[in-house]
Each structure stands twice: as C-alpha cells, then as structure tokens.
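If you scroll down you'll find the structure; I have some questions about it.
The complex appears here without one of its protein chains, the remainder shown in place.
Let's look at subunit A:
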Amino acid sequence: MATSTFPPPPPFYRLYKDYIQDPQSAPEPPPPIQGTYVLFGANYTTDDALPSLEEQGVRQLYPKGPNVDFKKELKSLNRELQLHILELADILVERPSQYARKVEDISLIFKNMHHLLNSLRPHQARATLIHMLELQIQRRKQAVEDIKRRREEAQRILKEALAKLDGQ
C-alpha cells in the first residue's frame, strides 16, 4: 500500500466523464463491505459483537449460562469491590509490598462489572425498538381515527349543503 502525506484523489473520477449524458456508461458503486476490512492499517469488522471475557484474557467472576441475573450479579460484584478496597487498606498497613495482587483483583472486578454493563446494551436496544414500535402503532391508530372523523364530518357538511340547496 503506497502511502504519502498528501495522496492524490483516487483516479476513478475519469470514468464518470459522460455520466450526465449517459448514466450507464460509468461503473456502479462497489457493494457494501462484509466481514473484515483494513482501514488506515488497522483491522475492523462489520460484525459488531461484544467479545466475551475469555476472549480478552480476563477471568469471569459471575456464573456463566444463558440467562444471567444482571441485578444480582452487579450488586454482588459491588459488595466484593468494597470488600477488596477495604482489604487493600489493611494490606497497605500490614504487608505493603504485597499490594500488587490486591490491585490486580480490584481491576479484575472492575473489568467484570464493565463487561456486564456492556452486555446489557443489546437488551436496551431491543427494548428501545419495542417502545418505538408501540409508539408508532399508537400514532397510526390515532391517524386512522382522525381520518374517519374528518370524512364523516365532510359527509355531514355535504348533506347539509345539499339539503339547503334543495330547500332553496
């Protein structure tokens, strides 16, 4: 991959010289990328899934399984965190040279907490979608009612006008 500070624009623009006269003479835009791609030397993927803790090399403290009770696990992680912070104070007083292990434990708890919170995001997305669909259904029903009402009113006014004209 050739790199330079101010690279020229890609040469594809020449292919679109007669686009105004004949839109078919120029190539179609490329299809959307699927899978992994390289951008500025870094690898990215279009499939955005939260990597599990094992994949990041972090020990998972809360029990595995299909349905994790988020509230219970978050609260118990919080309690453990407070306990570890207190124990760190104790270690700093009694055995100050052994702080590293305790600090590592505390950071492990933080990583687990953040991972739990991140795995709540898909649930939040689905709940937002449900809420939006409910709102849309409500708005559509309201619009249907409004249109029915207006049509009936228009019919009524036309009948009145007809009766008046006939009576004239």
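Everything that follows uses one rule, which is that contacts are C-beta pairs under 8 Å (C-beta built on N, C-alpha and C of every residue); 3 or more make two chains touch, one makes a residue touch a chain; residues count from 1.
Methods note: contacts and distances are computed from a predicted model.
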Absent chain [UniProt protein name; select from "F-box/FBD/LRR-repeat protein At1g13570-like isoform X1", "Mediator of RNA polymerase II transcription subunit 21", "Monocarboxylate transporter 12" or "Ubiquitin-related modifier 1"]: "Mediator of RNA polymerase II transcription subunit 21"
Listed residues A:Lys17, A:Arg59, A:Arg95 or A:His123, member touching the removed chain: A:His123
Absent-chain contact - pick from A:Ala26, A:Val58 or A:Leu81: A:Leu81
Residues from subunit A at the interface with the omitted partner, ascending: 66-67, 70-71, 74-75, 78, 81-82, 85, 88-89, 92, 106, 110, 113-114, 117, 120-124, 126-127, 129-130, 133-134, 136-137, 140-141, 143-144, 147-148, 150-151, 154, 158
